[in-house]
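What you see is the complex with one protein chain gone and the rest in place.
For clarity, chains are labelled A, B and C in written order, and residue numbers in each chain start from 1.
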Amino acid sequence: MNTFGRILRMSIFGESHGPYVGVTIDGCPPGITLSINDFILDLGRRKSGARGTTPRLEKDLPNIISGVFNERTTGAPITVLFENTNVRSKDYSNLVKHPRPGHTDFVAMKKYKGFNDYRGGGYFSGRLTLALVTAGVIAKKIVPQINISAKLIEAGGQKDINAAVEKAIEAGDSIGGIIECKAKGLPVGLGNPFFNSVHAVLSHLIFSIPAIKGIEFGAGFAATQMTGSKHNDNLMDENGTTQTNHAGGISGGITNGNELLFRVAVKPTSSISLPQQTYNFETGQVEELIIEGRHDACIALRVPPVIEAATAFVLADFMLIEHQV
Amino acid sequence: MNTFGRILRMSIFGESHGPYVGVTIDGCPPGITLSINDFILDLGRRKSGARGTTPRLEKDLPNIISGVFNERTTGAPITVLFENTNVRSKDYSNLVKHPRPGHTDFVAMKKYKGFNDYRGGGYFSGRLTLALVTAGVIAKKIVPQINISAKLIEAGGQKDINAAVEKAIEAGDSIGGIIECKAKGLPVGLGNPFFNSVHAVLSHLIFSIPAIKGIEFGAGFAATQMTGSKHNDNLMDENGTTQTNHAGGISGGITNGNELLFRVAVKPTSSISLPQQTYNFETGQVEELIIEGRHDACIALRVPPVIEAATAFVLADFMLIEHQV
Amino acid sequence: MNTFGRILRMSIFGESHGPYVGVTIDGCPPGITLSINDFILDLGRRKSGARGTTPRLEKDLPNIISGVFNERTTGAPITVLFENTNVRSKDYSNLVKHPRPGHTDFVAMKKYKGFNDYRGGGYFSGRLTLALVTAGVIAKKIVPQINISAKLIEAGGQKDINAAVEKAIEAGDSIGGIIECKAKGLPVGLGNPFFNSVHAVLSHLIFSIPAIKGIEFGAGFAATQMTGSKHNDNLMDENGTTQTNHAGGISGGITNGNELLFRVAVKPTSSISLPQQTYNFETGQVEELIIEGRHDACIALRVPPVIEAATAFVLADFMLIEHQV
Partner (left out) sequence: MNTFGRILRMSIFGESHGPYVGVTIDGCPPGITLSINDFILDLGRRKSGARGTTPRLEKDLPNIISGVFNERTTGAPITVLFENTNVRSKDYSNLVKHPRPGHTDFVAMKKYKGFNDYRGGGYFSGRLTLALVTAGVIAKKIVPQINISAKLIEAGGQKDINAAVEKAIEAGDSIGGIIECKAKGLPVGLGNPFFNSVHAVLSHLIFSIPAIKGIEFGAGFAATQMTGSKHNDNLMDENGTTQTNHAGGISGGITNGNELLFRVAVKPTSSISLPQQTYNFETGQVEELIIEGRHDACIALRVPPVIEAATAFVLADFMLIEHQV
């Protein structure tokens, strides 16, 4: 299943070290202006290069090869390609015999019977999140009335994120973080009870992003420590505005007119410079593994635009289903 | 979307105060023994009646009306009905004019333009989880090699769950809780990268259960406070056994052969005996609302079999996709 | 896959000799009036009893068990059950050892490894078309502006259908027929190019009806004998009205504003009174088989309301997708 969505749908493809990664977005209404400039901001936020992120530098210029005519969407599938230019031709076969902890080397080898493209993680690469960000940019243009903002609010357990990142870099180690996402401007009534609830569909897509290990809506896990009398959001007016927003904007799986609010947990980057002990298939022993090169000390720094994109995509799809576009 | 699943699929229907709630399970292999006795244990665990749960007592006898012949599944869709017998004919119209905080009264009215069956929550009722438990019982029989166990490990923020429940009952209030679920016996390789990852699909179904506000896999939110060197699970042997299980048994969205481990946050029951302040559509004022009758002080007590059922269903579907059945 | 549809979706279940057959319709908008009376006409047209049809008489009273409140749809899944009352408890095990030609006895046994409910065809029974007709009645109410009419225009190769049927009855044999279906009132623009084209989706559902062996749109197979200059439908005005309708109302998979027109081929009923030669699994020989009881001499007589229902369902789904409801 490389496809997600119901009316608005995206299909992703590509590998870290293949010629391209790309995405096809189907179901976008016709007539929306779309040019390369629209992608620059979000692709730039996702990019590496900043302190705490890997120095693999890619230009990440989107090449729109279908679905746009005279700078407007046509209603046909939109395919966007990104060239992989900064691919080093080093030997990756070590990943097969000595799988990296926290990485997909082992499961990929097992699942695909050794035929997977293991170079740089292949199809599992975080580079595929380019596809999500691209789909998100288009989704945002479909529902400009919705305002989505995701921020890293904590890294390595600390609010001073820069300090936490520096410390991890110095130690040759890595850290994770918590991202908070808010969406404003949602109508009452998106989503359905049970399987098509907003948080069910949204969490489905959020957990499709590599490195995500948890999600909570509104008060989330803290709600388990509250009483009902404190947790319940009292309605204040005929629009459904509530006094508090412990529900995170969702009641019974349906948007209730308040701000959509959720947080996600991003695990520490799996690649670290410190030596690790892990099983070597060639020797049949647990042995020391050193991963060369430089890595994202805190991949969570690059995840907020991906979270935003996923949120925009899910909300645009619901808006299209509910005829709100 | 009242349907979930890919090869194994369930479709749910019914309302709290209609004649029946039910479920149709499609894609179950033929030849599996199935009789009413198979359902008793899990349906019983979900039932009300215990301390801290509502005294609405239903017999909840499953009536298998299709897909089973000579006490074995036939390969055709299996439909199971549950009669709603203990339905009080009281007046529910108050829910429309004075929506209950934390409940779906307001969003249901808005979304369905006032045509929803509001009695007892209608289609939004937790009574629909009977359908999930039923589907889960069948799923468990499809993959008997997988052992799934969900437990309430904390209520109202406390490990002494009974004490927490008693306190809530006394206060006329309610509490939530944290449920931990483990699944053993999974092969390496279930799931796919990105949209069809095990945790993405599982969280989709888990968030389809009413009252769930968060989910985390393995170390989950605590992972954000760990370094990569501590969080990474080192491989110990050729089967993928890891020294620790911070990943919760999933790497890159794919089962890695270790125990699947996740926790969910259940919010405090929305219905409480204490008076609440909420908007009254008739008077146009925020006014006091008192919800009569007795309620689940801690709905989380009844959720573990539902979590197990959802887990069994998702895993059985993946096992069928991967030809492991 | 017992489910069909995208926004409007139906799930069917039940067996010929089980307690019920039924259907769940999901995605129906709220507020549509719906009562048992709405079903009487189309269910009656599908019923047996007329000359040339089987005398198995069922009351076929629809029992709406969910999704309707105060005689209006609520937006929740609508489940309708039909009791199987006229079920004879005769011995059907002969079907297993001596499969009937033209029937599903052999493939059902093989596919379901002998666990299928073989009584009266089980889940394969034409009785399941009750579910389709039910879904079609609801679909028609969703799009009352569309007028659909299907008629048997030929039976056994003859236009005088009564005569053809009488001849078949006398011979103890059976005949098939051609049904023509027309739909008026369609807007321009339903459907999508390629996989979601109107005729692709419609043929999918039409071929889901037992006994259908062919379908053609507009001029259909006769178009292969025409020149382009004759076959092309010239546009006459700005609404897309064409001089001829050889395309059957569909251009490039999309409704073009003209009448939707197609014909389907219904095969002769498989059950006949004449002796047949077929393989006997018990003796390992090709032997004479006599099928007892009385049968539909021309099942095609009962198929028009099923074709209409399928057409209504597909069109209502497209209308919902295109926000035309």
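Rule of thumb we're sticking to: a residue touches a chain if its C-beta (ideal position, glycine included) is under 8 Å from a C-beta of that chain, and two chains touch if they have at least 3 such contacts.
Being a predicted model, the structure only gives us computed values, none of them experimental.
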Sole contact to the chain not displayed, among C:H17, C:H199 or C:R302: C:H199
Residues in chain C touching the chain absent from view: 1-4, 6, 12, 99, 101-104, 106-108, 110-111, 123-124, 128, 154-157, 168, 171, 173-178, 188-189, 192-197, 199-201, 203-208, 210, 213-221, 223-229, 231-238, 240, 242-243, 246-248, 251-256, 265-272, 274, 276-279, 281, 284, 286, 300
Residues of chain B in contact with the chain not shown: 6-7, 76, 193, 321, 323
Positions on chain A where the hidden chain makes contact: 1-3, 9, 11-15, 18-22, 24, 26-27, 30-31, 65-67, 69, 72-79, 81, 111-113, 115-117, 122-123
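Everything that follows uses one rule, which is that only the chains that are shown with their structure count from here on.
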Two chains joined by the most C-beta pairs in contact, as defined above: A-B
Equivalent interface positions on chain B and chain C, same or different at half: same
Centrality ranking, top chain (CA atoms only): B
Euclidean distance of C-alpha centroids - chain A vs chain B, Å: 26
Distance from the mean Cα position of chain C to that of chain B, given in whole angstrom: 37
Multi-chain contact residues (two or more partners), chain B: 1-3, 12, 111, 123
